[in-house]
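The complex appears here without one of its protein chains, the remainder shown in place.
Moving on to chain A:
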Amino acid sequence: MSEPTAAHEEQGAVISTQGLTKRYRGGQLAVEGLDLSVPRGSVFGFLGPNGSGKTTTIRMLLGLIEPTGGSAHVLGEPMPGSARRVLPHVGALIEGPALYGYLTGRENLLRYDAADPTADPRSRAARADRALERVGLSAAAAKKARAYSLGMKQRLGLAAALLQPRELLVLDEPTNGLDPQGMREIRSLVRELADDGITVFLSSHLLDEIEQVCTHTAVMHRGRLITQGTVAQMSAGARGRLAVTTPDPGEATRVLKEAGVADLVTDGEEVSGEPPHAHELADLNAALVRAGVRVRAFGLRRASLEDVFVSLTGEGFDVAG
């Protein structure tokens, strides 16, 4: 048993799956042939529209759902077989928080802590208090959880995931339903945790969220993995677009077209297009100015993950699989 374990650990993958597949009893194929590899220490963004199989994958990784094909290793050990040894080192937030409304926030944490057979009951209260403090809920610890706002519930869910020192945090849509302030707080908490060296596996359908906090990403679409890599590689893969703001869009379009800029789009005072390969952008600007075009702004807009997604799937991102 220890041989394959060591092998997976050496690759430095905290999560690795081989051909992971789940077909539900109704015949619906939720996840198909997933080969995922999450490097240790990364903040891994698991991206895909709603219904693309992200949650099913996460549930398989956590031993809640039995795969119908392939295998999954978490922290180097097979899941769901080694769930009892692996899961004490994994904190999870799955599809939103779930709490006992009739218990206080603190009692909720005590209950979840009691469910972990590796948790020492003598230090249980201290762990709960520390976790509450970490997510900024100490003041509301004695309040019944049903009186919590959605943001507070989300934070309490995070506190439960942080009861023990973890090697891996699995956060499924951690900012879902939060206001912008709540989102910012959760994201900064994720960054803090990553700075502590914890690997964070974060699923989201929000592209900018992944771009803001993640180092690595994988893109799911209709149960399949389309691509995975670092966020930087991913954005570099799609070329940026040239954008010019000018009060003379007509003239600008003519000049740019002559210079070889393709796919030109005019939107009010902004003209954008794909710059030609191997062309110094400054020359384009000079050409515009020579032609008497008054240029207010000129620059290359970096490709977003959304552009990558659209170029990979040929579909908008809001389409559910």
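Operating definition for what follows: contacts are C-beta pairs under 8 Å (C-beta built on N, C-alpha and C of every residue); 3 or more make two chains touch, one makes a residue touch a chain; residues count from 1.
As a convention for this text, contacts and distances are computed from a predicted model.
Q: For the chain that is missing from this picture, which UniProt protein name fits: "Cytochrome P450", "Alpha-D-ribose 1-methylphosphonate 5-phosphate C-P lyase", "Glycosyltransferase RgtA/B/C/D-like domain-containing protein" or "ABC transporter permease"?
A: "ABC transporter permease"
Q: Considering the whole complex, which of A:Gly69, A:Pro88 or A:Pro276 touches the chain not shown?
A: Per the contact definition at the top, the residue touching the missing chain is A:Pro88.
Q: Which of A:Ala160, A:Met234 or A:Ala252 sits in contact with the chain that's absent?
A: If we include the chain that is not displayed, A:Ala160 is the one touching it.
Q: Using the definition of touch stated at the top, determine which of A:Leu62, A:Ala128, A:Met220 or A:Val308 touches the missing chain.
A: Candidates A:Leu62, A:Ala128, A:Met220 or A:Val308; residue touching the omitted chain: A:Leu62.
Q: Quick one: say which of A:Leu99, A:Ala140 or A:Leu284 touches the chain that got left out.
A: Spelled out, the listed residue whose C-beta touches the missing chain is A:Leu99.
Q: Which listed residue, A:Tyr112, A:Tyr148, A:Phe201 or A:Phe309, touches the chain dropped from view?
A: Checking the options A:Tyr112, A:Tyr148, A:Phe201 or A:Phe309, the one contacting the hidden chain is A:Tyr112.
Q: What chain A residues would touch the chain not displayed?
A: 9, 12, 24, 40-41, 59, 62-66, 75, 83-85, 87-90, 92, 94-100, 102-103, 110-121, 124, 157, 160, 165-167, 196-199
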